Structures are given as structure tokens and as C-alpha cells.
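Every protein chain except one is present and positioned as in the full complex.
For chain A:
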């Protein structure tokens, strides 16, 4: 009974006027119905679409993590994919035949559920190791150091080929196995797609999808609680004015390190999942472009706002990996519908392929012009752009 009371109290404390609440509810609802709807509408493509949604989730998780670093604490991290790589390689090396070829000499197959947390720890440690000497730097300088780190890490994995397989990548990585062989009533011929055959196999991605939704929920809960705590306020204060934050008694180096380590561990989490789902990890998966894409997701979604990061990641993922990659195909079918000559069709398709990034850039530029605060800005950002700040500078730059 007391549980019901507690639940009701918790429920009534939810602020329904907060647009974020509505976004969370909307996103949760979409996540629930998505597999069923997809299987109903398009049974042939169903598994592929659910699988893609799970891949998009990897970016959602990373955007959530980078949002802590860039959005909350204001630390520009241009090498965020490095931690993603570290997470993925941690899983790849410790859950495949790879290490048999290394000086260690025998295969290591640890369970996914353990490595998920090992990857988080390893990534957080690397984040702290990178952060400790560099977080004394500010702004642009920090960005350059992280950029360097983002370039170094994939190269280390490429050249440490004894352990990582180098350019040949690690392949045949173990798929996760449900603990205790949970098979349950959903195993088998039930028609309800969400709970059908919940096993981690490539052809049946529902289990990956469900796992990803659970990961996102967990990450959102942790980050949201951090944001609303004293720590979250300290992050914002450091972002706004580091000297003033120090004058308030904030240990700025530690608080920045914490943001960095949390961001890194979330990325490591995503990397571990990514390695498990793709079952292969190659240094090419973690280029600078990945770091930039995640930064774009956070900025376009609404810097410093959790639902913003989620929506930004989904939108950019959709545009980049669905809309633009299908574009040549659409152009080709449009051309044949207009019964153009084969040559004209080829030319149009060719252009659509080549102009891919131009179109992507245009979409980004237009979106940022129309909504500079991002798709779902935090309340503070919205207020800032709505009211404008006073003409007087809030702090005196010459005093530093």
C-alpha cells in the first residue's frame, strides 16, 4: 500500500506543463509501439527497420553523454568517438577469438553483461586520464587536445594489430546471451512482435532493440538526476563563469573531470553495445566524422537539454543514414516514373549521390538559421533568445 502511495506521490509531482515531460512520454510511447507498427506496416523490412532503430539508439546514447560534457559543463570535446572506440574494443577483445592471436595466446569470452560495465569503467578511466592534465585548459585549447585524442585512439587500435587485428578489424564477436537462458513464453511463434523471439541474433533484432531502449532509459535517468543535483548546478556554473564558480567554492577541476568521465563512460557503454550488435569492430568506425556528428546532434537538438539530445540524435541519424542514403534510390525511381532516358537517370542518380553531403550541410544550415536554439531547447536557452539579455555585460572580461 505504501508503495502505491509513494508511486502516486511521485506521479503527482510530475510537472505536466513542462514540455520535457510531454517529450519523454511521447518518446517512450513511440519506442514502445515502433517495432509492432513497423512489423505490421512493412513485414518484409521489419527486422531491418528495427535493427536500424537500435543503431540510431547508439547515437542517442552518445548524444546524451556528450550533452553532459558540452551542454552542461560547456567543455568542447571534439574527440568523443575515442571513448566510443575504447568501449567497443574492450568488448571486441574480451569477447571474441581475437586474443588467441595476441601474445596472451588464448581466447577470452567474457559475458556481455559483465563487459558492459567493464567497458564503462575503462572508458571512464581513460576519460579521467585524459581529463586530469587537460581540463586546466579552457575553450578552444581543450577542444584541440580532445581533437588530438580522438585522432590518436583509433590509430592506436589500428597499429596495435597484435591485440586488435589492426586494419583487419576484430570480427566474429560474441553476441550477448540472456542471463540464465531466459526463454520464457515469448520464445517461439507468438505473433506480437515486441516480445517475439527475444534472442540476440542478427536476423531477429527485437532483443537488441529492447536492450537499447532499456539502456537509453537508464542513461536518461542517471543523467537527469545528476543534472538536477548540486553537481548539475555546479556544471552549469563552471560553464557560465569558471572564476565565479571557484569563488562560490566549486572545485572546478574535479567537477569538470566528473563531467568528462561521465560523458566518457556513457560513450563506452554505447561502444560496448555497438561492438556486440555489429559483431565486428574496425578502426574505421571511430573517425573524426563520428565525433562531429554527435556534436551536431547535441547542438541541433538543443544544447543542454536531455530530450533535445535524444531528438537531435534521431533526426540527424534519420537524415544522414536513411534519407540521404536512400536519396539516389528515390531519384532513380522518380526518374523512371517520369520515363527519362537511361542516361538522364544515371546522371541524376549520380548527382544525388555526390551531392549527399551538400544537401546534408544545407539541411543543417537551414535548421540552425530557423531554430538557433535547437529543436528542443532547454528552458534557459529559450528564455535567453526570447527576452534577450541586458545590454550590460554580466561579467567584466577585463577583470580576469
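By definition in this document, a contact is a pair of C-beta atoms (placed from the backbone, for glycine too) under 8 Å apart; a residue touches a chain by one contact, two chains touch by 3 or more; residues count from 1.
Basically, contacts and distances are computed from a predicted model.
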Exercise. According to its UniProt record, what is the protein name of the omitted chain, chosen from "Aspartyl/glutamyl-tRNA(Asn/Gln) amidotransferase subunit C", "Manganese transport system membrane protein MntB", "Protein translocase subunit SecD" or "ABC transporter ATP-binding protein"?
Worked result: "ABC transporter ATP-binding protein"
Problem set entry | Which of A:225, A:346 or A:383 contacts the chain that the document leaves out | A:383
Exercise. Pick from A:32, A:177, A:248 or A:358: which residue touches the chain that isn't shown?
Worked result: A:248
Seminar exercise, completed: Filtering A:223, A:237, A:300 or A:314 for touch with the omitted chain leaves A:237
Seminar exercise, completed: Contacts from chain A to the absent chain lie at residues 230, 233-234, 236-237, 239-241, 243-251, 380-381, 383-384, 387-390, 392-396, 399
